[in-house]
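Apart from one protein chain that is not included, each protein chain of the complex appears where it belongs.
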Amino acid sequence: MSTLIIIDSAPYGDWSGREGLDMAFSLAAFDQSVTLLFIGAGVNWLRKGQSPEGISQKSVEKNLSAAPIFGVEALLADGRDCQTYGLTEDELIASVSQVELGPELLNQYKHTVFAG
Amino acid sequence: MTDQTLPERNNEGFLEDAHTWTPDIAIVIAAEDNLDLSERHWEIIEFLRDFYNKHEVSPPSNRLFVKAVRESMGEEKGNSIYLMQLFPGTPAKTACRIAGLPRPTNCL
């Protein structure tokens, strides 16, 4: 049974995306197949070079780099939303695949859950 | 080092700021759990320090702690019996407390 967790809110502004990340890690802990998809303002999670020390928060970029270690299967981003936020391939953290959010993608997952 | 001179900790004995950690602090915190740190303990402690520097998160649960150790060091050390023997109780909590990492979020 596979689960897709969608994060559509920007990082650092609120906690809803982090809840999605916790959910993904918890599923991975029990060896459940789980993939993270970033859409809308959520694609800003994937920008390289974040340094949130000045706002006293942990780097979601560094947090995300633990995802493959914990067993999260893939990090996906909506390509069009990346464009909207000026994110080129070079500016995205490695290991992210750009996809198109649509029925073809969603049909691959038994459960799709939005974070927050 | 006495308890008086330890950096600020929360009510479960975790350091408030992971950056205040030193190996001497690990020895004092381990002693509270009646643990005498061996080379095998230090290897895991160093792994956790490195993990936290890279990912800014503690392994959230025992299962993910074991998984992360296995990814890095293989089956021989990345298994729950080995880690439970080194860090009794809830291994992720005990090990993170000694290594100066924040409390694992999903460890009850």
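Per-chain residue numbering starts at 1, and chain names A and B are given in the order in which the chains are listed.
What we mean here is this: contacts are C-beta pairs under 8 Å (C-beta built on N, C-alpha and C of every residue); 3 or more make two chains touch, one makes a residue touch a chain.
Here is the rule we go by: contacts and distances are computed from a predicted model.
In the listed set "GntR family transcriptional regulator", "Acyl-CoA dehydrogenase, short-chain specific", "Sulfurtransferase complex subunit TusB" or "GMC family oxidoreductase", the entry agreeing with the UniProt name of the missing subunit chain is "Sulfurtransferase complex subunit TusB". Within the whole complex, touches from the chain that is not shown fall on A.
Residue in contact with the omitted chain (choice from A:Ala10, A:Ala74, A:Val99 or A:Val113): A:Val113. Touching residues on subunit A toward the chain that is not drawn are 8, 40, 103, 106-107, 109-114.
By our rule, only the chains that are shown with their structure count from here on.
Subunit A and subunit B have centres, each the mean of its CA atoms, that are 27 Å apart.
Residues 51, 54-57, 59-61, 63-64, 67-68, 71, 105-106 of subunit B touch subunit A in their complex.
Touching subunit B in their complex are the following residues of subunit A: 22, 25-26, 28-30, 58-59, 62-63, 65-66, 69-71.
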